[in-house]
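Quick one: the structure is below, and I'll ask about it shortly.
A single protein chain has been omitted; all remaining protein chains appear in their positions.
The first chain written gets the first letter, and so on, giving A, B and C; residue counts start at 1 in each chain.
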């Protein structure tokens, strides 16, 4: 098969070139390449042509931000070198515990909406200090 | 958002994990990892990402991160701290013997990937390396570990350019 | 039966001999499940089967030839090893050809016939060896082996640097003193594969890197496989007689060295004594008795170069080479005394060799100034119709 496949990789993807050979009768259906059937049963999800522009070509990439990022930034600004984060292990990082506490306190007293973040901030700090996490 | 209660893991995996961890230090990891994997078995990628440590890092400049020394060549330390690339730091002159591969160190992460856009090129040139400053040694490994070490996979050294 | 069979093998160039053990030749390739192999591959499989049959035939011929040879030379078939065969062939077919490769030879066909194909396919046409597509699998295999061993050594060192339960000498650098890496040619022969010089340089870099690692003594055996003892290649050899050994003279208890050298037609045996006053005794003649200034300068040259004037005594005896060799019966013996400079130059060559023996540190100076090399020039024979070797009779017009 390899002898007479046209070595022009830009003329089309490999499947269309081999199918063209079969259609033209140069390559009989029985000795089609080994991967041909597999390609037919599960074709690639993205079009394999070399010059096609895939989706989202040229569009800006979506930045990933969450609401708790604001709070986290404030926390980090205040406590620059709190305990280090170990990415591999699953231990809760200090900032995450801080955020969880913050959330808990916020839910405890949903009534006073006007309570500013500062108060909740101090409350969570006190709460954390109680159960032994030193904040530097 | 309480943490979901730990569901019972399939026993086979449980036993096999316990055999692989023997030192005290890694038993704590093991317990945590069991909690973590069982809980995030069916989580979607979005929620996984949201709760991942990478997001908890916030902005990188100057964040204290715990890393493990993957490789040491003469006195360059390749520190693997969980992100895509290893940070390369110089071993300090004092007590540089204890900075062996496998030791845990504290580093201050400046940039997860050093990449620069030079004049006239439309793409950045990346060094495939993270930029970090070595702060101090956390735990030395070969004293704490028994000789039989659970086989941690270490990033190997780029071999001589055998082109 | 001894003839050089040249045949066009499918591999146009006869690559280095390599794994050509006969291919697994199970005949029926069940074509139903196996994809039809390409046309070129079928011819290849056919050729290789023919080659195996042909090699079988030649091997059996060789065996019968050996039996005939044993009978002819009335030797026992069992002691007929390759050396005995070579001797027998040389006796039966004496040949004056100077090139040893051109002389008739009787060797097993595997050594003589061109290797059929240097790599192997199984019946489905799959090449053997996982690095086949890197075009030189053996060398890259070796490089990968070195790379993996480098990693394991570094890991071993890091794990065991502090702990006590490993013996000390495992942790230091492998000592490879007294040996050097094998040469490019030897490595080609060892790996059965041709490779370029850059590749050889890469391998040496990788080996050096592995050898200088801390803790690389655990890989000592692996490293020594690719090293040869240093003495294998000796230093540069002198042209002519080599530097003699120093002996102690019985009566005067002084160190001396003796050497036999020759220059043109004079052969001299020179003996130089240490702790002397610079006296010369050549056939009884002192230095100042030589008539020509140039002869004296020639004799003093080695002492000036090695700056050891007046520290050695030289006595030499000379003899004419042509006088010694017996002439043909009808020729009269030629009793010539020899020229003006052949005796001093022969003695100079002898003294400089002995000085190099007595204090070796100035050997290099003497060698560089060319005093240690023999001068092979001899008198050119004179030709007929000519007065001398090159001169011609005076040409007269009429």
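We take it that contacts are C-beta pairs under 8 Å (C-beta built on N, C-alpha and C of every residue); 3 or more make two chains touch, one makes a residue touch a chain.
FYI, contacts and distances are computed from a predicted model.
Chosen from "Small ribosomal subunit protein uS2m", "Exosome complex component CSL4 C-terminal domain-containing protein", "DNA replication complex GINS protein PSF3" or "Exoribonuclease phosphorolytic domain-containing protein", the protein name that UniProt gives for the omitted chain reads "Small ribosomal subunit protein uS2m". Considering the intact complex, the chain excluded from display touches A, B, C. Checked against the full complex, the candidates C:148, C:249 or C:391 give a single residue touching the omitted chain, namely C:148. Checked against the hidden chain, the listed residues C:90, C:110 or C:124 yield one contact partner: C:124. On the side of chain A, the interface with the absent chain consists of residues 1-2, 5, 7-9, 12-20, 22-23, 29, 33-35, 37-48, 50-59, 61-64, using the contact rule stated above. Within the entire complex, the positions of chain C that touch the omitted partner chain are 10-13, 15, 30, 32-35, 37-38, 40-41, 44, 117-119, 121, 124-127, 130-135, 140, 143-144, 147-148, 151. Listed for chain B, the residues touching the missing chain in the whole complex are 37, 40-41, 43-46, 48-49, 52, 54-55, 59-60, 82-85, 112-113, 115, 117, 123-126, 128, 153-156, 158-159, 161-163.
Heads up, the rule we're going with is that only the chains that are shown with their structure count from here on.
Once the centre of each chain is set as its mean CA position, chain B and chain C turn out to be 56 Å apart.
Chain A and chain B, compared by their mean Cα positions, are separated by 19 Å. Chain A and chain C, compared by their mean Cα positions, are separated by 65 Å.
Contact residues of chain C toward chain B in the complex are 140, 143, 147, 150-151, 154-155, 158-163, 165, 202, 205-206, 209. Residues of chain A touching chain B in their complex: 64, 66, 69, 72-73, 76, 80-91, 93, 95-96, 100, 103. Taken together, the chain B residues at the contact with chain A in this complex read 1, 29, 32-33, 35-36, 49-51, 53-59, 62-66, 68, 81-83, 106.
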